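One protein chain omitted, others in place.
A and B label the chains in the order they appear, each numbered from 1.
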Amino acid sequence: MLAVNFLLLGAALFCIGVYGVIARRNAVMVLMSIELILNAVSLNFVAFALMSGAIDGQVFALYVIAVAAAEVGVGLAMVLMIYRNRKSIALDELSEMKG
Amino acid sequence: MLAAEAAQLSSGWFLENVWLIALIPIVSFALIIAFGKHLPMKGSEIGLASMFASLVLATGTAIQWIQRTNSASGGEESLGMLQAFGRSMPRATEGEVQPFIEPVVHTWVWWSNGPLEFGIGSSASGLSVLLLWLVAFISLLVQVFSLDYVRGDRRYTHFFAAITLFSGGMLVMLMAPNMVQLILGWEIMGLCSFLLIGHWWEEEANSRAALKAFFTVRVGDVGLLVGTAIIFFGANAWAVDNLDSNGFDINAIQAWALSGEANSKFLLWGAIALFIACIGKSGQFPLHTWLPDAMAGPTPVSSLLHSSTMVVAGVFLVAQLYPVFWQAFDIGQGSLTFIAIIGAITIIIAALLAFVQDDIKKVLAYSTVSQLGYMMLGLGTGAWLPAVFHIFTHAFFKCCLFLCAGSVSHSGSHHSFDMKKDMGGLRKKMPITFTAWIISTLALTGIFPFAGFWSKDEIIDNVGNNGYTFLMWVGLGGAVLTAAYMTRATYLTFFGEPRGAAAGEHHGDEHAEEHEMEHISVGAPEPRSLGAAANAHGGDDHDAHDDHHASDGPHESGPLLLIPIVILAFFALFAGLANPTPLASRFGEGIESMKKYVEPRSTPVPFEDVIATGPGESIMLVDGRPAAAPSSEGEEGAKKSGCGFDAPEPGTACFFPSVSHAEPSFNKILLSLGVVAAGYAVAIAFNIAFYGRKNKHLVGLTERSKVMRGGFLFLKNKYYLDALYENVIVRAVAHPIAKGTNWFNQNVLDATVNAAGEGARRTGVWVYDNIDQKIVDGAVDGSGWIAEETGHGLQSTQSGKVSQYGALLFGAAAVGAIVLVLVNVS
Partner (left out) sequence: MNALILATDNVNVAQNVAFGIIAAVMIFAALSVVTTKNVVHAALWLVMVLAGVAAQYVLAAAEFVAVSQVLVYIGAVMVLFLFGIMLTRAQIGKETGLNNKQWALGIPVALVLFGLLAWVIVDAFGDDVLPDRGPAPTVMLSDQFLSIYLLPFIAISFVLLAAAIGAIVLARKD
């Protein structure tokens, strides 16, 4: 099996995730797209671990999973709060950061 | 005579385990916090026991330090007697070189960062042993006093916890073998002072005073951090190369500063930064404003804060790192130093402020500020020993004065500290307190033979002897002022007609008036008395107490209050005999025990004999044999050579500059005593005329004379320094900075984009008009238009929309990466 297989699959997932982050309006969907990105990265880590024979890549993949869990928890809590305050989670309506 | 075969310096269990002295109070703090409330005495017994244990250990340490010093001079205790009449000769004549007594250092590795190890532990030198004993002793007495004084307070347990930790912090700082531990102790003290000053935080004024104390000191603390860093970077390489130590080690810093290889820029800026820390901590001008406000805390806290802990920390820092200041400011050359100037200014302005205070504690607070000015003046002019000795004597009589004030308010004036309203004529009602107060006052003003005489007179004498004639007169002037304001305070408190609470009036509606008084005085909030605070928050704690007062009016305090006062008065009377320099010509130099045991000797020490004070190393006791007798020693004019003037021989290190000592003369003593007596005479006459007989020429002078009124208001408002800090610095400096930053953001940064476009367009127009319309016309217009539109276009990208930002982020990253790849491939 070639290393490029895994890496290209990771790249594809990553780019799909990026498209989702840019295109989606719903905050929950944006979070899902971020999950795609994170998984793409983990996939690369594991592939490199297999390639190099060192197990460190898998350790990092596990860290990514843990961080992703934390990120989803906090992210969804924020979405909930936004929804409670504005009755909407459409990100393009949130333009407080407008310069 | 080279004592190469000199006996090993003796050491002992106490000297090697000095760290216990600080550890015990800190552990006790945790115990009081955890279990205090469930104990029969609400945790105060743990505090008392810990301070007692510390005092026992500190006493043992002091005894062993004396033995160690004696063992170094090879059993020549009779030295003093031999030189009984040789006082006028320079020290160490006849080839007699007094060996340097190395501190006993005991450290562990706290943490390490690469090759740099940070130690924590203890270092016992003459200075630190002296102050360790002093702090333990004063803390114990203050805690005994507090037992009765704060009894019934709602936060009794917390009070004892904080005051124990406060002493612990000071002890940690005093025994610090390196700067990191010193900062640790310094900050513990800062925190505890905040807790204690704001002990009755329900009153807004109190919590504001606590905040003010904390933040004012913090301003100085920045200097401590910066100074430590500067000194570290200056000293580290030298310390690693020569002493197998590092740039945080205090002994290494001392040796580095005197090595002659120290970079003068590092020394100068390090010393300035460190001294700024001392200005903040020791209440020197212009950061002295927090000290009088710190009176908002309970009286025992003021007493402890102003005698042996906290404010002394700054003086201690200068004394401990004296070689750094000595070299940085050229103290040895007799130049006018930053330290001496600040000290002299502080003496005078604080003494003047003490005249217009009606709060007895505030008079004492300004008095402390003024006395700290003496210490700094002494250190800044090379009078190291008298300054350190003044710390020692000042602690006793200032602590005693504060406790007397506490006793007066507790039993005589119904928890009021207002001398004009609630005191007067108390000398007959409170004879013991009155006697102690008089003894301490005489000590403070430097009357023979009380403690203050021996130290303060020595400072003034040495300042003059080292060539600072003007500053000597400043010191004498300060002594006159001290005599005068203390006379005023004494007269108002103990003489004349009883007023207010002292006359037995039970005042329930007092507080409305107090509030009025506060509105009159501009500036910082007035601290409240215990009674006001207690009444303000319910007063339920003090009900029993109030009844008991209403019944019998002013009376003498109970034994728990009086015992510490009497002990301190005893020391205020006799502590000066620890170093009676003027008597040395009669009884021999051996009588100057401070000079013998506390002042480090300025003898160079070979590197191989230096204790490796690196952390983690156990102590290694070596004999402190002198490297070589400096050849010029003993000749006339030898005063200006040796450590601190010349670089030590290669392979040796000095730890202390050879300071010179003034020779006491009868005339000078007479002069200073006469000056003080004159101050007393004028002040007594004035006070009797003004307060006693209500002389019509004097009373109301401030209303009639514009000059007098202006001066009075100027003092009353504390030179408007608080107004300066709050209105000018905070409002006028901090606000414009914030505004300016905002303006910069709005106008400069935003405008840059537009201005770029505008500038390009104007350039284009200029080119269009002046060079060629036909050829570059379109291009120029186009570029101007593009730039302008870029500005507008970029503005629209700042939409605040996350997805758009994401697109820009990823797109830009991709494009940037592509560019990088192309560049690298081709």
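Assorted remarks:
As a working rule, a contact is a pair of C-beta atoms (placed from the backbone, for glycine too) under 8 Å apart; a residue touches a chain by one contact, two chains touch by 3 or more.
The shown structure was predicted, so the numbers you read here are calculated from the model rather than taken from an experiment.
Even with one chain removed from view, chain A keeps its contact list with that chain: residues 1-9, 11-29, 31-33, 35-36, 39, 42-43, 46-47, 49-51, 53, 55-56, 58-59, 61-63, 65-74, 76-81, 83, 89-92.
Although one chain is not displayed, its contacts with chain B can still be listed: residues 801, 803-804, 807, 810-811, 813-815, 817-818, 821.
By our rule, only the chains that are shown with their structure count from here on.
Per the touch definition, chain B reaches chain A in the complex via residues 795, 798-803, 806-807, 810. Chain A meets chain B in the complex at residues 18, 21-25, 30, 91-92, 94-99.
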